[in-house]
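Only one protein chain is missing from this complex, and each of the others stays in its spot.
Letters A and B mark the chains as written, and numbering starts fresh at 1 in each.
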Amino acid sequence: MTDQAYNFAYLDEQTKRMIRRAILKGVAVPGYQVPFASREMPMPYGWGTGGVQVSAACLTPDDTLKVIDQGADDTTNAVSIRKFFEKTAEVAVTEKTSEASVIQTRHRIPEEPLTEDQILVYQVPIPEPLRFLEPSEVETRKMHSLEEYGLMYVKLYEDISRHGEIATAYAYPVKVEDRYVMDPSPIPKFDNPKMESAALQLFGAGREQRIYAVPPYTKVVSLDFEDHPFDPSKAPHPCALCGAEDSYLDEVITDDRGGRMFVCSDTDFCAGRRAAGFTGEMTNTRPAPVDTEAMA
Amino acid sequence: MITVEKLTKTFTLHNQEAAVIPVIEGAGFSVAPGECVALTGESGAGKSTVMRILYGNYLAQGGVVRIGDVDITQAEPREILRLRRETLGYVSQFLRVVPRVPTLDVVSEPLLNVGWSEADAKARASDLLERLRIPERLWSLSPTTFSGGEQQRVNIARGFAHRYPALLLDEPTASLDATNRETVLSLIEEAKAGGTAIVGIFHDLDARSRVADREVDVSAFTPKAA
Partner (left out) sequence: MTPLLNVRDLTKAYGGRIGCADVSFSLYPGEVLGIVGESGSGKSTLLNCLAGHLPPDTGEVIFDTRADGPRDVLQMSEPERRMLGRTDWAFVHQNPRDGLRMRVSAGGNVGERLMAVGARHYGEIREQALDWLDRVEIAGERVDDRPAAFSGGMQQRLQIARNLVTGPRLIFMDEPTGGLDVSVQARLLDLLRGLVRQMGLSAIVVTHDLAVVRLLADRLMVMKDGHVIETGLTDQVLDDPQAPYTQLLVSSVLQV
């Protein structure tokens, strides 16, 4: 089969129009989960089918695509999605955040601030933040429409009563533009403040058939209690490779005797810093980028 | 304080071929504040029935029963409830309470219902229980486990806790020993002195003659063609 056998970006034009209508509705009602007719994609659910469909509907031939998984460009998931669009849309690809016009991501927001010219596409496993406590979709939709969000706080209450603090460290619920409570996908809570961004952020959940959006410069507030305010903390270490103090870190086990190191999860950010001459405590002993594929 | 006119009561037993049993016909009497009227008549003459109608426990088929300014036969349930809370007390022979509620709470409840503070109500309840010789170690237990005589005295303490303007007494001295009987009689005398209008059934003739100012023979109201 030749590459020309695929329509641009794999999906047919009518399907992409359907998805774009859902995206536009999502942009018009920030944080609201728009149902859409999710298609079967040539990859299993859980591998980013929702994000891929949203990316397919957004891509134009002039776009430059970056795909990250847990912050890394070179993991299986990121590599195969990047190759998928290279083949079906023949778009340019990059690992550099600043060069990309469309970034599909799983579980991270790039450290480098995004611009108005960029679209960030999230892969979402479970779009419904209330699902943890309310199994009925009919009921959760009603709760969203009536803005009944007490239950969301019950979840945070349970966290504090059990752990002494809000222990939710990823997929930390947010309220968008003072209206809808939204699941930000399983990004670390460290990334939550970055959601107030200049870039358009789109969220696709393939299996659950939902699309939602946070338009540029939208207010995004992480839920909390007055006496237990939201804390976007991270591991209290600098990156072992580039020395960054303010980036989100992965913990890497280096041997079976308890040895470990902390390195930037955003590989492009880390590589950029090292290229600019920044060093960390392990730079000399282990200069090569961490093999994050082994952690996936 | 209490006025009964042309009172009629029948029971219709629907499940026994709708048998209609007339029990009271044309009853009439009245009780002034501070007065005690004893209902007399042989067993089955309808003394208890009259008492129950006065309390709103039985429905009258005709006539007027006025307690204060409320006609029991016409009143809405909530008017009767208010009457029972504020105006009309009833000491029956049987104690009917929620199991497991401590005796002290049983006795102080009528006071809480009319707005007494918890402390004042408990103090008054303690006084009464003491006078009626209920040992203090029993106060925290439910009266459902008490002997018949003790239950009777708890019932009396409860009935006399709030100073009702009208009081119905169904055999208040039955099954009491001499000392406790004396206490109950003095409680009745105190209530009378305080202006309470009392209707009572006393099988204890000495007690009746001591506290009752008048007697009303209920058999006069028993339908002849029963």
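Keep in mind that, in the parts below, contacts are C-beta pairs under 8 Å (C-beta built on N, C-alpha and C of every residue); 3 or more make two chains touch, one makes a residue touch a chain.
Fair warning: this is a prediction, and the values are worked out from it, not measured in the lab.
Undergrad: As a test of the contact rule: which chains in view would the missing one touch?
TA: Within the full complex, the chain left out of view touches A, B.
Undergrad: From the list B:Leu81, B:Ala123 or B:Leu205, pick the residue that touches the absent chain.
TA: B:Leu81
Undergrad: Which residue from A:Tyr6, A:Trp47 or A:Tyr157 sits in contact with the chain not drawn here?
TA: A:Tyr157
Undergrad: Among A:Glu40, A:Asp62 or A:Glu226, exactly one should touch the missing chain; which is it?
TA: A:Glu226
Undergrad: Under the stated touch rule, tell me which residues of chain A contact the chain that is not displayed.
TA: Within chain A, the residues that touch the unshown chain are 133, 142, 146, 148, 150-151, 153-154, 157-158, 160-162, 225-228.
Undergrad: Which parts of chain B are in contact with the chain that was left out?
TA: Listed in rising order, the touching residues are 11-15, 52, 56-59, 77-78, 80-81, 96, 98-101, 112-113.
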